[in-house]
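This is the structure, below, for whatever I ask next.
For this depiction, one protein chain was excluded, whereas all remaining protein chains were kept in their positions.
Going in written order, the chains are labelled A and B, and every chain counts its residues from 1.
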Amino acid sequence: MGRIVDRPVTVAVLAQALGANVVGDGATLIHSVSSLERAEANDLAFFADPKQRARAAQSRAAVLIVREADTDINAATKIVHPAPHAAFAKALDVLFPAPAVTAGISPQAHVDATAIIAPTARIEPFATVGAGARIGAGTVVHSHASVGAESVLGEHCTLHSGAHVYHRVMIGDRAIIHSGAIIGADGFGFQPSPAGWQKVAQVGGVVIGNDVEIGANTSIDRGAIDDTVIGNGVKIDNLVQIAHNCRIGDHTAIAGCAGLAGSTVVGSRCMIGGAAMIVGHLSICDDVIISGGTLVTTTIDQPGRYTGVFPYTDHRTWTKIAAGIRRSGK
Amino acid sequence: MGRIVDRPVTVAVLAQALGANVVGDGATLIHSVSSLERAEANDLAFFADPKQRARAAQSRAAVLIVREADTDINAATKIVHPAPHAAFAKALDVLFPAPAVTAGISPQAHVDATAIIAPTARIEPFATVGAGARIGAGTVVHSHASVGAESVLGEHCTLHSGAHVYHRVMIGDRAIIHSGAIIGADGFGFQPSPAGWQKVAQVGGVVIGNDVEIGANTSIDRGAIDDTVIGNGVKIDNLVQIAHNCRIGDHTAIAGCAGLAGSTVVGSRCMIGGAAMIVGHLSICDDVIISGGTLVTTTIDQPGRYTGVFPYTDHRTWTKIAAGIRRSGK
Partner (left out) sequence: MGRIVDRPVTVAVLAQALGANVVGDGATLIHSVSSLERAEANDLAFFADPKQRARAAQSRAAVLIVREADTDINAATKIVHPAPHAAFAKALDVLFPAPAVTAGISPQAHVDATAIIAPTARIEPFATVGAGARIGAGTVVHSHASVGAESVLGEHCTLHSGAHVYHRVMIGDRAIIHSGAIIGADGFGFQPSPAGWQKVAQVGGVVIGNDVEIGANTSIDRGAIDDTVIGNGVKIDNLVQIAHNCRIGDHTAIAGCAGLAGSTVVGSRCMIGGAAMIVGHLSICDDVIISGGTLVTTTIDQPGRYTGVFPYTDHRTWTKIAAGIRRSGK
């Protein structure tokens, strides 16, 4: 059985919420949701990819969200929608509504007397909010999270447990910042000297737009002099490194383990694949896709997809290939 | 001098615990342990690799664990065992017994009234345990760690300081979860829309088997609909990314900085090298070795070792090689 919903909903009610039609019994109660592959009786699932038609026909799901062209599929009840995946995503919001935020500052939290906390915000035990910081309406600061001095969290943000926001970091509305994310640590700025590396004070801040999500254990450094800037609607996965002075355009998505070196400028609507790396002081224009694992070493000024990945093979074949590559340098 | 043991033990007592024989004085007290290379008088060390025989002969260790074939080596006292490395590992458990867990819930912890904490568990200061969570016998939740609502930690687990377990994460017995590890954050799931990326609720959970170790700052995301699943005996190093819906088979080991994209299925007894990356929606069969730094882009259905790494050279040679590679695409 899939994930049980908080409160069962009829197919008819759900279809209405999705602006979709029903083929079958609208009175059917949806008790749980599942992937097509693992669905069992009582489950809601969806099916959009024509390649999965055979699998869908065998699915034991009680209710399927399908395209018009697939209403003949073998399922007790169908919800018909032109974009089943998107409809399913919306259905999840209906079936698993976000729990209401219980406002208030825990007596076990540590909030500086000069911080301004909206009355509808929630500050959990062992959270800290520094001097002059501001926390917006409906925002939740979970346990073990910290908000540094003079930093701002907008409205309806979630700062998960153990996320740390340094001082003077501005974050817009509806941010979701996962556990272990670190926003505003010092950039990696040093000057060589006869006595070794001398630290260069990192006096810039971080400015993050609205509707940004930042994954677990991702780090976004503060600017050296100017700010590090993350645009609206940017989505950043886990374990991503954004170095000082980077500027990322609106609606760009960055997958896990990727890294942007210092002062990299990335345009809007880009997609940076997992473990891709961008060398510092480069510009990437709008609408660029960087394949996972690619190291970008020069500025990109044309939209498109860019790749640089060593094709993997069985190990023995690789040793031959690698020997040939080494020879080619002689 | 090496690491001093908590309480000195005689060679005879240790050998008995290891099921090993003694050559030399069984009454010798072992005061400390060391690597072969750095051993000094009073140290216990081991020697298994025949290539290290010369080094072993020069070692100043008081006691050496050696194979039968090496009992002639120059050391005051030898403990003879067919697998010196494994015997040394066991000796460490004898010489450095895990400290007894002092049970109890710190008055400085925050435990929800509906959580169930085994009487022999220990909850340290500034740890949090959410509503309906369950903590098993002998399990330690260190300071600054959090366990979300309805999550379960089995028996004799260790959740180190600053590890965060989200809601509805099931963890088996004897798990060791290091500081900064994040289990159950939202997967990176978004739908494109005219207004930008729309978040897809991540309603699955995480299910982790018995005897799993998870390294520092590793993140394991919860499933989108179904669960993310980690098998029994899986060992995961530091800074590893496991995306939503991954399923990892029993006894697979994953080295540091590796990453698995969403819905990757990895078999049992695989070894994923450091910084290796596996693209999403692939299957890796049992008994596969992925070399460090390799990006796997297709399903693997044959056991064996797979590699895709650019051979490094001095930088000047590389520029010639790279130019040749670029030309090969024209």
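In the analysis below, contacts are C-beta pairs under 8 Å (C-beta built on N, C-alpha and C of every residue); 3 or more make two chains touch, one makes a residue touch a chain.
Keep in mind that what you see is a predicted model, and the values were worked out from it rather than measured.
Note that of B:Gly130, B:Gly148, B:Gly184 or B:Gly215, the residue touching the chain absent from this view is B:Gly215. When the whole complex is considered, the residue among B:Val13, B:Ile73, B:Ala86 or B:Leu282 that touches the unshown chain is B:Ala86.
Per the touch definition above, the residue from A:Gly138, A:Gly162, A:Gly209 or A:Gly233 contacting the chain not shown is A:Gly162. Among the residues A:Pro84, A:Gly180 or A:Gly249, only A:Gly180 touches the chain that is left out of the figure.
Residue-level contact of chain A with the missing chain is found at 110, 126, 128, 144, 146, 162, 164, 166, 180, 182, 185-186, 188, 190-191, 193, 195-201, 203-205, 217-219, 221, 224-226, 239, 241, 243, 257, 259, 261, 275, 277, 279, 289, 291, 294-297, 304-311, 313, 317-318, 320-321, 324-325. Seen from chain B, the chain kept out of the figure touches residues 2-3, 33-35, 37-38, 85-86, 89, 92-93, 96, 108, 124-126, 142-144, 160-162, 176, 178-180, 211, 213, 215-217, 232-233, 235, 237-239, 250-251, 253, 255-257, 274-275, 292-293, 309-315, 318-319, 322, 325-326, 328-330.
To be clear about the criterion, only the chains that are shown with their structure count from here on.
As a whole-number value, the distance joining the C-alpha centres of chain A and chain B reads 26 Å.
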